[in-house]
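Here's the structure, in structure tokens; my notes come after.
This part shows chain A:
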Amino acid sequence: MRTKRKIISIVVIWVFVMGILSVAHAEYRFGILNATTGAYAGLGVHKKKGIMLAIEKINKEGGINGEEVVGIYEDFESDPSKAISLAKKLIIQDKVIAILDCGSTAASLAVKKVTEKRKIVQVNTTPRSALAVDEPWPAYYFQTVPDNSVDAQKIGDFVKSLGVKRVSIIHDSNQYGTSGAIFQNDYFKKAGIEVVLSDKYQKTDRDLTSILIKARDRKTEAVVVWGTIPTPAVIAKNIRQLGMKVHYIGSSGLGSPKLIQLAKEAAEGIVFTSALAYGKMLPNEKPLFDAYKKKYDKFPNYFTALGWDCVMITVEAIKRVGGSKDTTKIRNSLESLSEFYGVIGKYKMNPTDHNGLDTSALHLVKIIGGKWVVLD
Partner candidate 1 sequence: MMLKTENLNTFYGKVHVLRDVCIEVEEHEIVCILGPNGAGKSTLLRTLAGLMHPKGGRINFKQMNITELSAEKIVIYGMSLVPEGGSVFTNLPVIDNLILGIYSQQKKLSKEEKTIRLNNVFDLFPILKERETQKAGTLSGGEQRMLAIGRSLMSKPEMLLLDEPSLGLAPLVVKDIFQALQDINKEGTTILLVEQNAKATLEVADRGYLMLLGKVMLSDTSDNLLKREDITTLYLGKKRQFSNK
Partner candidate 2 sequence: MALLKTRDLVKNFGGIRAVNLLNLTMEEGEIRSLIGPNGAGKTTVFNLISGILQPNSGTIDFQGVYLNKLRPHERCQLGIGRTFQTPHMFSRMNVLENIMLGCHSWTGTEIFENVWRLPKARREEDDIVRTSEEIISFLELSEEKDNIANSLPFGKQKMVAIGRALASKPKLLLLDEPCAGLNESETEWLCEILLKIRKKGINVFLIEHDMGLVMKVSDTIVVVDYGKKIAEGTPAEIVENERVISAYLGSP
Partner candidate 3 sequence: MRGIKELAMNRNTYSKVIDFMLFLIIFLFPLFDSNEYHLDVAVIIGIYCIINIGLNLLLGNTGQISIGQAAFFGIGAYCSAVLTTNLHLTFWLSICFAAILTATLGISVGLTSLKLRGHYLAMATLGFGIIASTVYVEWTELTGGTSGFLNIPAPSIFGFQLDNEFKYYYLVWAFVLLVFISTQHLINSRIGRALQAIHEREITCGAMGINPAKYKLKIFTLSAAYAGIAGALFAGFQNYISPESFSVYSSIIFLCMIVIGGLGSVWGSIIGTVILSIFPEFIRAVASSEFISPQIKAILNEHSYHLIAYGFFVLIIIVFLPEGIVGGVKRLEAKAYEWLHSKQIVIE
């Protein structure tokens, strides 16, 4: 009996302590919904680094009106339905005032219903689905990454400038790759460039000669790849293996030092779009590069920048309404956020565009001699 009583008293005290702790917070709580396990783990870790660095920086600079920013991190294991539960957890239990990242397009969409209902801002780092692009922006739904259509336009313009007539599109079978390929196809159709092949791959594929020989047979002059590391590196290796002489153009998803590390010589000559102007650092990119260099002694990649920016624009929006914790005010402030330079580019939000980035945010980067060289 005695042990029983002891256990009960411990439980009671624990609950009591937890209760006090959960009430006593005078801080800005951001929920960070991110996947560091599962299919999106490879991207999730980088985004998370960016977010954590940004929060660190803000707090070092005195937080918002002297109050600390706290990031409450949850891993949704790349399963959108888990993301729904965790979004509820963050909002109800942790009382966050914004949800950042959301990890994947599917998860962003899944969480949308919860955030709309409870009027909490969600700032995503993933582009909207191609299926949802024609719909108006949901009220509480923002993103730091340029829409795939913007990226597709940048790639398309470059391909056009190469004078290529026959291209192949190879894309990741996930949401990002699929919707990118849709925009890319549309662009080429309008531009009068023939798409000889449009095919997809699974993230775990490690040999894509089966697709590439089809492209080779159809006399493709350029291969446009929509996807994220590592499989684009496999494509580069396979192109080299097959001895194909084609232009290799990639979407922003390729923007990672890993590409060169994995593909080695095969990465030579790859061109990809990037929001980060590697090599010629723009002033708005400096804080991230400095912070990252200091902590990890490396260059940050595109995804780190996305994570960084989603903290930065949220904090900026809060600052612009005088540090209010009212989520509707934050939303309105975010919607009117313009002329704000993030690492990615200049955000010009408005009620019809909750992102506000255009092709000017993107640069073309070419790999020459194992180094990034910015083309424009």
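The working rule: a contact is a pair of C-beta atoms (placed from the backbone, for glycine too) under 8 Å apart; a residue touches a chain by one contact, two chains touch by 3 or more; residues count from 1.
How these were chosen: all candidates are chains of the complex that A comes from, given by their letters.
All of these numbers come straight from a predicted model, not from anything done at the bench.
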Chain A: touching candidate in this complex (1, 2 or 3): 3
Footprint of candidate 3 on chain A - complex, ascending: 17-18, 21, 36-39, 41, 52, 72-75, 77-81, 84-85, 88-89, 92-93, 105-106, 109-110, 113, 129-132, 173-175, 178-179
